[in-house]
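Left out: one protein chain. Kept in place: all the others.
== chain A ==
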Amino acid sequence: MTTVTPTLTITPTRERSRPGADESPRTWVRSLEDLPATAEPQRRRTLSTSTAQDRMVVLGSLVSAPALAWLVCFRLLPWGTVLAFALTGFVLFLAIVTVTTAALTPGPAVADRLAAALITGGAALVGIALVSTVVFTFARGAAVLPHLNTFTQDMAGVGPRDPLDRGGVLHAIVGSLIQVGIAIVVTVPLALGTAVFMTEVGGRFARVVRTVVEAMTALPSIVAGLFIYTVLLLQLGVPRSGFAAAMALSVMMLPIIARAADVVLRVVPGGLREASLALGASRWRTVWHVVLPTARPGLATALILGIARGIGETSPVLLTSGASSFLVVNPFIGSMNSLPLFIFSAVRSGEPVYIQRGFAAAVILLAIVLILFVVARRLARPANGR
């Protein structure tokens, strides 16, 4: 045990670098009393990914870029639109950040700041795009929604130029719900059964089924509609109806939901299945009491997102359902309107009032999809909360 001279209260690294300290031992035990009485109580350093200088650079660029962009767009060059202003502003912002950082810090930091600005800008653009989509749809449809007859009346006997307090989109809402309802009744048992077959039974035949189902998810929805149109409507003579539209939607949704459910079932831990089998349960009971309950949140999400996809799909419906202007409840007789189809025909009509109705239908459709989405997120949460 060596004693320590009073000068050795400094850190070992600095000690070793001192030329005169070669003869001192490399390790030692330092007694607490050796600490200088004036030592500050150690404080945690605050960790931060950015320095004050970084923040000032960003702040300064945020101020100067719009100013310069205004000068460029509205005073120097004939680009006087809001979009040009925003784009020029962003490019100038990148340039100013780059130049300022290059003047203050070495090379790698410049690339880092530029990349951060670009990536944040890209993400912001995505956010703006989504928000503008939702807000724009709601804003254009807002004038119609206070007229409650929008939800309670159909367009029977209502001309395209009639005021908004006559007529509504009830027939489209009901039509959409009926068509998607039939599609759900058809696809969900088939898709779930197929997913169970592919994961729980297996074998060579299951691999064939999986390959074909995965391939068919690539089927463009319009081709699914054209298939039903050719086979069901032209060759089998089924009239244009809600049922035909529901079949087209089913053909489109079946591979999507089956594949999503397959993915969900595949991540159920094998240990759970084996535990159930080891307790003497049959395969059927294992699936029913262990596998499906475990995968329930994921399955619900897969189903709901598939349904959301189906309710918003226009092209299969466009080919198969026909578009009535009045409420039709029987899916087998007579053409039946639906929300996407109503929106499509409304905005193509060119009549301003009718286009407004189309936007109101779009708001309703968007609201339905949003509700389905929120429900799906809620159901999926327990699985994420691990």
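Things to note:
Rule of thumb we're sticking to: a residue touches a chain if its C-beta (ideal position, glycine included) is under 8 Å from a C-beta of that chain, and two chains touch if they have at least 3 such contacts; residues count from 1.
Quick note on the criterion: contacts and distances are computed from a predicted model.
From the set "Catalase-related peroxidase", "PPM-type phosphatase domain-containing protein", "Succinate dehydrogenase, cytochrome b556 subunit" or "Phosphate transport system permease protein", the protein name that UniProt assigns to the chain left out of the figure is "Phosphate transport system permease protein". The chain not shown here is touched by just one of A:A109, A:L236 or A:V267, and that residue is A:A109. Of the options A:L318, A:M336 or A:V353, the residue whose C-beta touches the omitted chain is A:L318.
Touching residues on chain A toward the chain that is not drawn are 49, 79, 81, 83-84, 108-109, 111-112, 114-116, 118-123, 125-127, 129-130, 132-134, 136-137, 140, 189-191, 193-194, 196-198, 200-201, 205-206, 208-209, 212-224, 226-227, 229-231, 234, 251, 254-255, 258, 282-285, 287, 305, 308-309, 311-315, 318-319, 340, 343-344, 347-348, 358-359, 362, 365-366, 369-370, 372-373, 377, 384.
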